[in-house]
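What you see is the complex with one protein chain gone and the rest in place.
Coming up: chain A.
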């Protein structure tokens, strides 16, 4: 008896299956691509990039002998969180005063920088007068000058500020602004870069807005203060964050200017845990972690502005 086998639909389907990708196999492949092409390498790199920061914190939570024990361990129990309390009363560093100095340095400098740059940038962007471009290019040219080149003259100029720190009117005889907050803050409050940055932003405010305000009887100052400033808040915020970060982390200028607790900042104060008797690494890294945390927090909170700020400064 011969019977004709029924067509093997099932098998044919399975055969077809192998050739024409189904939705499911496409999804699987894309998932594999993402995992291997992005998530795996990105995770490895992220671990490498973040490890020094984790290590800083981990060492701050160890005792000095644990820091140098071999083999190194990621975390030692118990975690010495008390370091973060003890450091505030440690006589070597005076971290309280130094945090205050750093905060004053970073805050005042940031506010003055944003305000003065906004003033100059507003005039350079919105007013038309002879020599405007000339002034703008000169301001821009100062960006080329590396700050470190000017350390020596700046130091001598700060020392020679007239009628300050025992100086006579010719700026001789005393120490001027050396080792004072004024000397720390004031010389650095303006940079060509910040004026350039805000000018580019002010240029984007439509002319009509300004004209309408003028017709409504707005004074010129009010156009700056009530229109230009509020409209450029994102750029002002970005500039403010950069300026704050820079001043908070600054090492070189305080190193040159500050010699006593009057103006010493956190980044300098950390060195106080190193002496001839050796280095108190646990406290040193606790201090380092304390000086880092505010900036990381600020960054996580305001990162939207930071990325906009960088892109804006470069893109235009």
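General remarks:
In this text, contacts are C-beta pairs under 8 Å (C-beta built on N, C-alpha and C of every residue); 3 or more make two chains touch, one makes a residue touch a chain; residues count from 1.
Please note the rule applied: contacts and distances are computed from a predicted model.
Entry comment: the absent subunit's protein name, as recorded by UniProt, is "Sugar ABC transporter permease", drawn from "Iron-sulfur cluster assembly scaffold protein IscU", "Sugar ABC transporter permease", "Activator of Hsp90 ATPase homologue 1-like" or "Histidine kinase". Annotation: of A:137, A:170 or A:221, A:221 touches the absent chain (contact as defined above). Only one residue in the set A:28, A:75, A:152 or A:212 touches the chain that does not appear here, and it is A:152. Among A:71, A:206 or A:230, only A:71 touches the chain left out of the display. Residues of chain A that touch the chain left out of the display are 34, 38-39, 41-42, 45-46, 49-50, 52-53, 55-56, 59, 67-72, 116-117, 119-120, 122-124, 127, 129, 135, 139, 142, 144-157, 159, 186-192, 195, 214, 219-221, 224, 245, 248-249, 251-252, 255-256, 266-267, 270, 281, 284-285, 288-289, 291-292, 295-296, 298-300, 303, 306-307, 310-311, 314-315.
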